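In this view, the complex is presented without one of its protein chains, the others remaining in place.
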Amino acid sequence: MNFASIEMILMITLASGVLAYLIGKLNAKLGSIVTILVSMYVTIAVIYFGYNGELVITTEYLPLVTFKVTNIGLFFASTVTFVFAMVSFFNPFFIDKYKFKALYSMLYIFSLVGILGVFFTDNFMTLFVFFEFTVWSSMFLIPMGKSTKSTTLYFAMSTIGSFALLYAIFLMRSQSGSFDIDQGLAMVSGAKATWTYILLSVAAFAKLGAFPLHLWLPKVLGDAPDPVTAVFSGGLEKLGAFVAVMGLVRLAPVSFNIGAIDMDFARYVIAFIGSITIIIGTLMAIRQDDAKKLLAYSSMSNGGYIIVALTIGNGIAISGALYHVLAHAIASAAAFLAIAAVARKTNTTKMSELGGMIHNMPITYMVYLIAIISMAGIPPMGGFISKWMIFQAVINKGLPIIAIGVFFGSIGSFLYVFRPLAALFLGQQLPEYKHLKEAPFFMVLPMIILSGLIIYTGVLPNYILGKINEIVVDLGATAVTITEYTITGFNGTIHPALISGMFGVGVFVAFLIFITFKKSKKVTLMDTYTAGEFIYTEELLHYSVDFYAPLERLYEKYIHIMEKTYDSIRNKIAEVGHFFKYYFFTNKPEVSVFWIVIIVSLLLWGESLW
Amino acid sequence: MKNFLALILTLFLGFLIMSSLNNNIAFPKFGEANIGDRVSDAYIDRDVTENPGDVIFGETDGLESGPANIVTAIVADYRSFDTLGEVTVLFVSALGVALLLGTKKQKRLEIDFHPNFMLRVGSKALFGVILMTGIYISIHGHLTPGGGFPGGSMIATSMLLLYLADDNFRAKVKGFKILESIAGSLYVLIGIIGLIIGGSFLVNILDTGVIGELFSAGIIPIVYVLIGLKVGSEISNVIDNFLTEEGA
Partner (left out) sequence: MSAVLLIAVPLLAAFISILNKKLAPVLLLLVSLFNIVSIFFYSLGTITIGGFEAPYGISLVLDNYSLIGLIVINIAFFLVLLISYEKVKKVATVLLVALAGLNGLLLTGDLFNLFVFIEVSGIAAYLISTTNKKYVATFNYLVIGTVGSSFYLLGLIILYAMVGTLNMSDMALRISSEGISAANLSLPFLFMFIGLGVEAKLLPFNSWVKGILGNSNKLVGPMIASVYAGTISLVFGRILTSVFVVSDRLGLILTVILLVGIVAGETMAFASTKLREILLYSSIAQASLVIILFLEGITGWAVMMVIANVISKLVLFAIASYTSDELKTDEVDNLKGIFSKNKIIGVAFTIASLSVSGLPLFMGFVVKMNVLTSIFDGEDYLLAAVILLTSIVEGVYFVRVLIKLWYNKEDAKTINYNFVIKYIVSVLAVLLIVFGTYTTVLNDQVETVNEVFEIGGNE
């Protein structure tokens, strides 16, 4: 029994998943409290033992499973487990809304087990087992939310990703002769390397929700229970980033080199799709009314940043991508939690049905504000640092087309992230929500911790960047030059702390101005001037309805293209099925006999011709 | 038209099979198969376990397989297990007929044919003859062409005759059932006894005697009689099932 061994942590977690189920059967609340304890335990164990270098990788009980602690695995594991731990605080408050309460707690913990396994193994087969394990345990969390429809979609997309991964794994094995991750990635070559590159990209795309496998993301995040949404966006999605690092950085595809930018064609294609993902995510986010869906699309476009950065693959780009993983994980977790806190009280996440929540939930408002500042990439939050590094990399590499996408996304995110802020929290208070109070302490606590981290990553990124540099070196790129307070990019150096300080001063001045010149008069939301006419559809007059209508009109014709494509794929599959049914499965035995005779005849005929 | 197409298709298939076999060097031409290295050679010479030398009708005794009729030797001795299987096939088919057509209360099927007096009497006279022939064929299965299956069918034919000749006739189905059951069970039991005494299932535990005599070939005549009885009673049951319908 070694409590610092990964095997032990996994097994304890797995066992407590079952325990959570049993306890949850007796008392659902208690069961969900188990999820808090377990995910806190896992987080602390991983971070404490991990960064002290004490994690033991030997296995005694689990056959065929081998573990390995890598810097990148540790980085991802600590990020994701931390998100799980923070989100788990919300579980007890939401558990009553679910149909299968005990099961929820169990599956929540099971997904955590799966994630841990993926990050801490050196064996592809183990990785895949845990990958799939995560898929099915998280899959059954989704239908407990608003709607069950998106579950199948999630499973389909995820499975496409998983099987692409699996195929890639076997391709690598055919050349390296084992399931070892390092060997596999190192030894695959030739056409197989290109295929592996493509397949791993598909796997990463499916998990990150990148175009064209993005459809599940908004649907699942829109439908899933509120805490689960945060876990998906902040945690499970990052599986895709993990695979992406494996495929996009550690593999060299062999198609042909584009001379002008010294970049492989396959790589460029992936980067291009990444930038498309950013653009689509941004455009779609702009037109959402549901705050959760809006954030889902924003998650998608952030996934695009990670992909673009990883394809470029130099030191700055990789650190940018990894830092973005972290920054986005905590920011989106915070944002989703904040919305979850609101939704718990109001039972809606539609922006047009909300408003003025700042009066009821000021802390939640602050958390959300900080989160979206980070997501939009504005200093002094973590998202700024990562985006700055990614911009550096893209500009330096000289990728104008891709840069358009990247910058578009950044500007576009200003357009959408502040909408929920304005619609949900600011503006006039709705009369029906007047009595609502701030979320309970144990919900506020994780949100505050997350916000603190967001600010910390923005102001003092260098400790974490140091850790990331170790990964960068592992991956064979040059480490980013950092000092205690500065980061050096390709064309300049920034002082995050200094920037933050300036920002702080700016905010303080603005706040003073706001306090001293406060003159606005409060009106209720529906107190609208209507020229003596009675309004029947007053919700249309909510200012967040059709906020960007002119912009949306530019592209609203095209937004369903992907959905239609998938629908038609589905219909095609069913059509093939109907075809076979019609021609082979009649109630007439003579038809079967006919087919037998035909097949025999054709074969024999062929044989006599051969 | 459909039938015509089916005919064409079948002929085409037949032609293809023929021509394919014709071109196939591994498939022996008629009369050219080399019998010497086939298993059937051993069946004819009766030298599977030991070589008895020349087999002479009426003289050689103690053969590994006693029947003078080679077909019987193969069917009921060398490959007796298959025969047990075939008996089972018939058994379960008859059972199926009973399952689908048999009801609790039955009466004869109303058919628009009423046999006259001559037919009734004549058939009764014929009945005995056919029955006896059937039994004879069953008993002499190991000596002459025939055996349990044809014999049994003939026994059933005699029953069919009675059914046809008399529209009120009903056989005692229950009796047939018992006969069928006993005959079948005995067949298996003989096999199991062989397993216990002789070490393998359906082994010939009795002395095979002199080839060509009525009391020879060990268990084979017994088995064949059992088969005859079983087949006869099963087919009779089937006949009864077909010629009766639900009713008082």
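Which chain is which? They are A and B, in the order written, and residues in each are numbered from 1.
In the analysis below, a contact is a pair of C-beta atoms (placed from the backbone, for glycine too) under 8 Å apart; a residue touches a chain by one contact, two chains touch by 3 or more.
Only a predicted model underlies this, so the values are computations on that prediction, with no experimental measurement involved.
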item: Options A:N27, A:S174, A:N257 or A:T483, residue touching the unrepresented chain; value: A:S174
item: Residue among A:M139, A:L200 or A:I270 touching the omitted chain; value: A:M139
item: Candidate in contact with the missing chain, chosen from B:I8, B:I56, B:V121 or B:I192; value: B:I192
item: Those residues of chain A which, in the complete complex, touch the missing chain; value: 63-64, 99-100, 125, 128-130, 132-133, 135-136, 139, 143, 148, 151-152, 155-156, 159-160, 163, 166-167, 170-171, 173-174, 573-578, 580-581, 584-593, 595-596, 599-600, 603-604, 607, 610
item: Residues of chain B in contact with the chain not shown; value: 17, 20-21, 24-28, 33, 37-40, 42-43, 48-49, 64, 77-82, 84-86, 88-89, 91-93, 95-96, 99-100, 177-178, 180-181, 184-185, 187-189, 191-192, 194-195, 198-204
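One rule holds for everything that comes next: only the chains that are shown with their structure count from here on.
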item: Euclidean distance of C-alpha centroids - chain A vs chain B, Å; value: 74
item: Complex interface listing, chain B residues touching chain A; value: 6, 9-10, 12-13, 16-17, 19-20, 23
item: Chain B partner contacts - residues on chain A that touch it in the complex; value: 590, 594, 597-598, 600-601, 604-605, 607-608
